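Just one protein chain is left out here, and the rest sit where they should.
Labels run A, B and C following the written order; every chain starts at residue 1.
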């Protein structure tokens, strides 16, 4: 699903956030990405979703080399990926329902399909009662769950989650992680960046550990 | 420092986020506020900072009854409080330096004083090297630390922190908590909302636990 | 290798586009929905939307009303065209019959639009009533005035050169004592219309520019305003056309609404001016009235408004949207 070969990322300021990263994550796999604050976790996920472009090396996504892909193709790649952002990135002038429906609207689904799918996703995350509310009136954890619902609503091939439980209490965190596990079981590849060491240890998935932009342990063995 | 007597908060939609809360936190004290996602932690902190107004009961701050205070007085009350927001609330078109300097500019400090104080705060949070960068180019944890620096830069009497370590790795979380402890030792009252149970247990401070908007355990005994 | 890659890219592009080709109805539906959404967004913030539309309306109303005024002036000056005429004084001895025959001949020339015969008696009448010399002239035993033919050239010949050519041609006739060309009025009118034309062109250009700027500016600020939304939609797979569409529709609506307002303003302005214009016309003994607003003006206004709106938002979108990329 995801293959990095000698990927480096240097930000315009000159800071090298990732150095010479190589790993391979198979289709249908699930893995964690850890590291200290500023290690480069978000950067790595952004490279996969083509939000940032790598400065060296090659990235393959579902067999396609995306490191020098044309700008116009990017939206279609992104539609295959569900991304849960560290800072939610919700639209604060739309209801929870409209936020979750957005990926389907963008992809051009039909009205009826949209309603069905959105409600199913909201239900899974315990947000059905908040459907008509605006994100600003939700608690931090509820907003995070809206972001998760939006990421999974169009059944992506790949789910990228950046600190999806940063604002959740331990019980809810475990539930959400189990939900990711369920997605994985129906064939979705899942990569989760988190610093919740306890949680990682309690679950039996391979771990990619980043340290100052370098890979300390890889998922290769798991592949 | 903070006294709640029978405080309730009902949001415009009709949802009662806090029900009949009474507690007292002494000047110079430090306490944790916990509870599940949606328990009302953020709401309680917002009531103290007058971001939301309570619908019933009375809130005293530093001896002053603030429950029916005039709108014009609010800014001056807020200047006594350092608030670390769950969603950072940084200004993305200003550098880290300018973000941290903002409370001092608002309070009308002199140019020279501002520079000195901002650098001191950035130094304490290990952000001096990021001084000239824009928040968007920082990692989630770094942004959170900028928010902390901004909250403490004008030496407030009271520090309110909403999930200050949600995006930080365990090591950094502990460091930040110790930093709060240091502030507390020089006389600042500190109230921290967090769901990081492990961290709470590792430190010896009283805990206010919220459950569906009701207080389960209070800091009264500590007062 | 390169070829295989190209093939694969081509295939996946086709896959991306396929839904649109397969479901043209859904595609059109989506367009209609975006158009309605943009309109709804304006409707939900009626005051600011009206403010923008009002500015556009004012900017469109001014050149249209000026143009209409010039148009009316032109029609009015048409009733003055008689002034741009030749006064042909016949020799005193020319008898009435020969005079009328001559009038008939000249009237038939193709460069002549109309011809009016003023007999010596009529001339004396007119002269004494208009000149204030009535008593003086009454003292005369005999009518000293000759017959006059007032010749109005064809419009094509009213240019100074053509009119002068006509004058020369008439002068050569044996019965003619004198052919006087009243060029001054033509020249004055031309000079005035030249000034007005330049002024209106200048004003129109400036105001069209103003409309473009206003719409461009509004759309630009709207884009900045919805910066986060644009970033987020791009992050979850929106294409550039998808992001662009609502802004283009906004511009279109603004232009259209502005044009409608402009029409209302022009109508109101004409209504206000009707009275003094009638007073003026009365002074000129003219039956001139302001032409009621032709419906074609509405059409032209709507077309211009819509086009300027689209163009303005297109420019703003082109400049500012591509700059917004998630990072």
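Following the convention adopted for this analysis, a residue touches a chain if its C-beta (ideal position, glycine included) is under 8 Å from a C-beta of that chain, and two chains touch if they have at least 3 such contacts.
These numbers come from a predicted model, not from an experiment.
Chemist: Among the chains you can see, which ones touch the chain that has been omitted?
Modeler: Taken over the complete structure, the missing chain's partners among displayed chains are B, C.
Chemist: Kindly state which of the options B:89, B:132 or B:201 is in contact with the chain not pictured.
Modeler: B:89
Chemist: Thinking of the whole complex, not just what is shown, which of C:101, C:173, C:206 or C:303 touches the missing chain?
Modeler: Candidates C:101, C:173, C:206 or C:303; residue touching the omitted chain: C:206.
Chemist: Given that one chain is not shown, which residue among C:214, C:257 or C:310 touches it?
Modeler: Touches the omitted chain: C:214.
Chemist: At which residues does subunit C meet the chain that is not included here?
Modeler: The missing chain touches subunit C at positions 48, 51-52, 54-55, 58-59, 61-62, 87, 89, 92, 132-133, 135-137, 139-140, 144-146, 177-178, 180, 184, 187-188, 191-192, 194-195, 198-199, 202-203, 206-207, 209-210, 213-214, 216-218, 220-222, 224-225, 265, 269, 272-273, 276-277, 279-280, 283-284.
Chemist: For the chain that got dropped from the picture, name the residues of subunit B it touches.
Modeler: These residues touch the chain not displayed: 49, 51-52, 64-65, 70, 72-73, 75-76, 78-79, 83, 85, 89-93, 102-103, 106-108, 110, 150.
Just so it is clear, only the chains that are shown with their structure count from here on.
Chemist: Once you draw an edge for every pair of touching chains, what topology comes out, line, ring, star, complete or other?
Modeler: Topology of the interface graph: linear, an open chain of contacts.
Chemist: Can you name the chain whose C-alpha mean lies closest to the mean of all the C-alpha atoms?
Modeler: A
Chemist: Based on CA centres, what chain would you say lies at the far end from subunit A?
Modeler: Farthest from subunit A by mean C-alpha position: C.
Chemist: Using mean CA coordinates as chain centres, what's the gap between subunit A and subunit B in Å?
Modeler: That pair's centroid distance is 29 Å.
Chemist: Return the distance between the CA-based centres of subunit A and subunit C, expressed in whole Å.
Modeler: Each chain's C-alpha centroid was found; their separation is 59 Å.
Chemist: Rounded to a whole Å, what is the gap between the Cα centroids of subunit B and subunit C?
Modeler: That pair's centroid distance is 65 Å.
Chemist: Please list all residues of subunit A that touch 2 or more other chains.
Modeler: none
Chemist: Where in subunit C do residues touch at least two different other chains?
Modeler: 327
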